[in-house]
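With one protein chain held back, the other chains of the complex are shown just where they sit.
For clarity, chains are labelled A, B and C in written order, and residue numbers in each chain start from 1.
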Amino acid sequence: MFESDPTLTIAVVSKVYPMRSHTVSAEGGAAAVIKPNDSLEDHIYDTISGADWMCDQDAVEAFVNEAPKEMLQLEHWGCPWNREEDGTVAVRPFGGMKIQRTWYAADKTGFHMLHTLFQTSLKYDPIERFDEWFVTRLLVEDGRCQGVVAVELATGRIQPILGRSVILSTGGCGKIFPFTTNANIKNGDGMALAYRAGVPLKDMEFIQYHPTGLPFTGILITEASRAEGGILVNKDGYRYLQDYDLGTPHPKPVLRSMELGPRDRLSQAFVKEQEKGRTLEGEYGHYVHLDVRHLGEKIIDSRIPFVRELCLKYENIDPVKEMIPVRPVIHYVMGGVHTDIDSATPLGGLFAAGEVACVSINGANRLGSNSLTELLVFGARAGRSAAEFAKAHQGFTNGIESQVLDEENRLNTLLNSDGTEKVADIRSEMHETMESGAGIYRSRDTLEQSSQKIRELQERYSRVKVEDRSMTFNTELTSILELGYMLDVAETIIQSALQREESRGSHQRTDFPERDDDQFLSHSLAYREDDGSSRVDYLPVKITKWPPGERVYGEKK
Amino acid sequence: MNRNAHHTLHHPKWYRVQKPIFWWVKRFADIRFIFRELTSLAVAYSVILLVVIYRALLTSEAAYTSLTTTLREPFWVTINVIALGAVLYHTFTWFNLAPRAIVMRLGKWRIPDLMIAGGNYAAWIVISGVIYLAYVSG
Amino acid sequence: MSAKKSNDPFFWTLFGAGGALSAMLIPAFLFLFGIATPLGWVEGPAYESVKMVLLHPLARIVAFFLVSLSLFHGAHRFRFTLYDGLQLKHLFQLIAVICYGGALAGSIVTGYILW
Partner (left out) sequence: MASTITIEVSRYRPEEESEPVFQSYEVPLRSDWVILDGLNYIKNELDGSLSFRWSCRMGVCGSCGMMINGEPVLTCAAFLESYAPGPIRIEPLQHFPVVRDLVTDMEDFMGKLTTVKPWVVREEEKPVEEGEYKQTPEQLADFKRYSMCINCMLCYSACPVYGLEPEFTGPAAIALAQRYNLDSRDEGNDDRMEILSHDEGIWSCTLVGECSEVCPKDVDPAGAIQRYKLAGATSWWKSILLPWQK
């Protein structure tokens, strides 16, 4: 951006130091067409079919077309991509992609991308960072967003940060659920901020589960462990996937069969197995076993060393000797703040990019390795759009000051309130009800129960207990604010899921098991009503060249 | 920020600790580090001894004989044993750390650290052997 | 960056060279002259033959470099030991002058004795 326009000044406001952001945890890779045997058309089709035709095809086209350029830009900035012998960038295969097109930096792709971007950003003086500033509200006046109010965590100072345009890139909201691969900081902050400012959240019912996470920590055990021959067994040691139309067990792994079936099907099979009472039950709920012991120490150490490292270092399990307890865990939210193809939200001056946004290119199910690329493509688009908007809108309107004062009062009142409800209690009850009501399978009954529960929790939240009255790095205050964000976003998930009476991709309704293109080939848009409830509207999905077809994997193809 | 500043609203007082003078006596690893650094004294002592030998050698046979006699005193033997221990520690730490600074290549192949350290040790043994043989064969 | 360019690369080079040379040569020398011979483990060679070997021009050059570089090695390391171990950084210049000055003086004396 600065290279194109040095007159811009930019504030980066983040509740954590930039290199702590959750992109850092992404392992697999980022997809972009670069090899001669690949084509843009193929990447587009893989993305659209993977999304169960829920994505906007013009957005996918833009995404796929611009992906190689943005990825190369990151290469020029120093990202240590793995290489071929001839020095060109190497690619690896990935789930749902027909051709190898995933760029990777070992198994720490997100880490390297984030650090490369952050370190490169240090080069530019016009970027002013507000590290560890926690945003509590968007400033909206005169129909456009003109900045934010934020708390400086170290000092407790509450201050407006004005901007002629604002870009949200705060990530997803996995922490609404009890078991997630997401980091502690992913509480849907940006989604809630936009939602409260009147911006709709799109397609919130689509939430991706990954079938093999560690039950307690949600640490992801990569698909590669199954590709190398790891098997999933229930409490009787039985390879239960054979009961769910996923093929027959072989001693050697077979592509697109059994343990190598698609993520959503594997997660769904887990739920069925649990209903039959054939899963194990532990401290952290139900789980099954991923067994890699038969591969032996040598293969484990050479082919999936990171799996062993994660298990040993963070959960005290040795996969060479023990079976790994696993269960489906929340991985990614396809939905988010409604934006158009230029990353603009319906609210003037507000833009969004990344997991917080829904453009949409991920539809009902995101393909692995598209999300990191999405950050680059739509991050760049958001930057360009925001710069244009800022240039067209000089100055700020009066009236913002009173909003800032309001916000200060709200926060000070909260800090000095005498509530009785513990944050941790409300949070864990929210987790419970989201898992049971809006998890892998939903139905009208479970969703309505959860909806009621969330309303009850919202009411209790207004009486939340504050033990820490300090102005200095008050993490209890931020936990409370984050819980407020999560409760709001939870409501949109439930309402959107309730209204969508069909099953598609990651949204599976037991009472409506079929996909229904006639009624529901449209995006849900959840708006916040004045009473705090959600109203859901619909917007047709943009179909350009690829009419909806059947999503087929495996032998049928 | 002033160490004695008081805490005021929005200007938190940070707490800072000054490292104690003898910070290194608390941890074994730190003592080991200081000991490694102090081997420098043993190295200096050893070369001074060498210079003293040279001086005696160049003065007269009597001076040299008197020096060798002095060196037989338990005091000097003890000093030399201690110095040798320290110098050996210097030798080992030096060889072990050398590969950290030096990257050597043969064509595309990067010589592993262990081999660089091993090469050091090998050279050391050979050189020490030569000195020993030169000395005993007189 | 306002800090001035450092002289350390010069002293560090001497430190490194001295460290390597002393690590290679001193243990054998010290063992033979300081321990093994005095304790009678080996028969020390006669005066004349010691003189012949040690006063060989090549041996004198090696000895000079060994002594001088080792002194600089010791000075450099000891200087930082005083900084770190006793927190005497405020005596920065004084310590540097004493340490390196000592090594320089030692080298001159050595040169004088040897030739």
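Here is the rule we go by: a residue touches a chain if its C-beta (ideal position, glycine included) is under 8 Å from a C-beta of that chain, and two chains touch if they have at least 3 such contacts.
Predicted model, so just to flag it, every value in this text is computed and none were measured.
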Chains in view touching the one left out: A, B, C
Chain not shown: contacting residue from A:Asn474, A:Thr492 or A:Gln508: A:Asn474
Among A:Arg20, A:Arg157, A:Arg239 or A:Arg256, the residue in touch with the chain that has been omitted: A:Arg20
From A:Tyr45, A:Trp77 or A:Tyr538, residue that would touch the chain that is not displayed: A:Trp77
Contacts of chain C with the absent chain, listed as residue ranges: 1, 3-6, 8-10, 12-13, 16, 80, 83-84, 87, 89
Interface with the unshown chain - residue positions in chain A: 16-17, 19-22, 24-25, 69, 72-73, 75-78, 80-89, 106, 108, 111-112, 115, 119-120, 122-123, 131, 154, 183-185, 216-217, 219, 283, 310, 313-317, 422-424, 465-468, 470-476, 479
Positions on chain B contacted by the hidden chain, ascending: 1, 7, 12-17, 19, 23-24, 26-27, 29-30, 33, 37, 97, 100-103, 108, 110
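Keep in mind that, in the parts below, only the chains that are shown with their structure count from here on.
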Separation of chain B from chain C, taking each centre as the mean of its C-alpha atoms, in whole Å: 11
Separation of chain A from chain B, taking each centre as the mean of its C-alpha atoms, in whole Å: 55
Chain A-chain C separation of Cα centroids, rounded to whole Å: 63
Residues of chain C whose C-beta touches two or more other chains: none
Of chain A, residues touching chain B in the complex: 152, 154-157, 471-472
Contact footprint of chain B on chain C as seen in their complex: 18-20, 22-35, 37-39, 42-47, 49-51, 53-55, 63, 66-67, 70-71, 73-78, 80-81, 84-87, 106, 109-110, 113-114
Contact footprint of chain C on chain B as seen in their complex: 19, 21, 24, 34, 37-41, 43-44, 46-51, 53-55, 57-58, 61, 64-65, 68, 71-72, 76-77, 80-81, 83-84, 87-88, 90-91, 94-95, 98, 123-124, 127-128, 131-132, 134-138
